[in-house]
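Note sheet for the following structure.
Removed: one protein chain of the complex. Kept in place: all other protein chains.
Here is subunit A:
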Amino acid sequence: MTEPFLSIRNLRKTFGSFVAVHDVTIDIPKGEFLTFLGPSGSGKSTTLYAIAGFQDPTSGDVLLEGRSLLSVPSHKRNIGMVFQRYTLFQHLTVAENVAFPLRVRRRPDAEVNRKVAEMLSLVRLEGFGGRYPGALSGGQQQRVALARALAYDPPILLMDEPLSALDKKLREEIQAEIRRIHRETGVTILYVTHDQDEALHLSDRIALFRDGRIAQIGTGEDLYLRPACEFVASFIGNSNFLPAEHLQTTDGAATIRLADGSIVSGVKATQEFGQGQKTRLMVRPEAFRLRPGPATAGLAVEFIDAAFFGERRRVVARTSAGQEIDVRPPSDMANDHDETAQQSGQVFFDPAAAFLFPALQTT
């Protein structure tokens, strides 16, 4: 195998007796957009700061093209970074901010001016060069920060929740800009967020963090369609968990008994289970249908609440075991009959779209 571009090896960081990052290993190919996703406090920033050089890892290594970065001080790592908080230099104009990394590198004036103009046009802020950061909106400030971080053509760009202070509309707008800039520059990006939509929108791959460990790393589809554990399944997208008893598994297709006694075969087993083991079956709300299909399993429910949202219905139903479930079937244009108008009925799902996880996981 060829040398990965950036490699994080067995990274561990403790603060006193508290372990913030347990054992993180990731290989990142050149040009990838990798997102660290996870709840607050799961060790995303700490991992990022170890790459930037603001945190010395307790153990482990960070390698860029095979060479360890750990002995290189932050200012010599030649890494670009955009922070969560606004970090523009308030006493310098926008152009001077973008020029700053080039000035400290003692680049000639002509090159600095050319690069500043190029960067400001990259982030679509031509004509703002003479303004001071105080006169810019939050979104504009973060775009200047992006221009500043890219001005010296760093091989890696780190971004720590750069959009979390912005409102939703602006956030989506700048996400699109970031995608475009990634495409145009080909820079390798490591992006931290706790917002799954942002992660899915931006990333080539997502590393989902939990308690200082990577729960799963893969494309958005991997995480949504093939979750490795219950945590991933519940963090990415929406999910229902139904208690179930495992009966047997052949070729990864498990047969289970649900709480109402019904037997379902062909669900995806995410690991080996023993006979009679307590498990939980995960079914996504959008995997439910209101009508049976060729190979669907049915679940008897009472309909508690239903609302029509055009593309789909949102239904709250209660199983015969008394568990409330979230059902979001897509609207059927060919059949306008509303089954949820009745008091009770059945909801259906394809067992191949349901996942079996061990029960009693600590969450």
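A few points about this structure:
To be clear about the criterion, a contact is a pair of C-beta atoms (placed from the backbone, for glycine too) under 8 Å apart; a residue touches a chain by one contact, two chains touch by 3 or more; residues count from 1.
In the analysis below, contacts and distances are computed from a predicted model.
Protein name for the hidden chain, per its UniProt entry and selected from "NADP oxidoreductase", "Iron-sulfur cluster assembly scaffold protein IscU", "Cytochrome c oxidase accessory protein CcoG" or "Putative spermidine/putrescine transport system permease protein": "Putative spermidine/putrescine transport system permease protein". Only one residue from A:8, A:81 or A:215 touches the chain missing from this view: A:81.
Here one chain is not drawn; of A:105, A:180 or A:278, the residue touching it is A:105. The chain not shown here touches subunit A at positions 52-54, 73-81, 83-85, 87-91, 100-101, 104-105, 145, 148-149, 152, 158.
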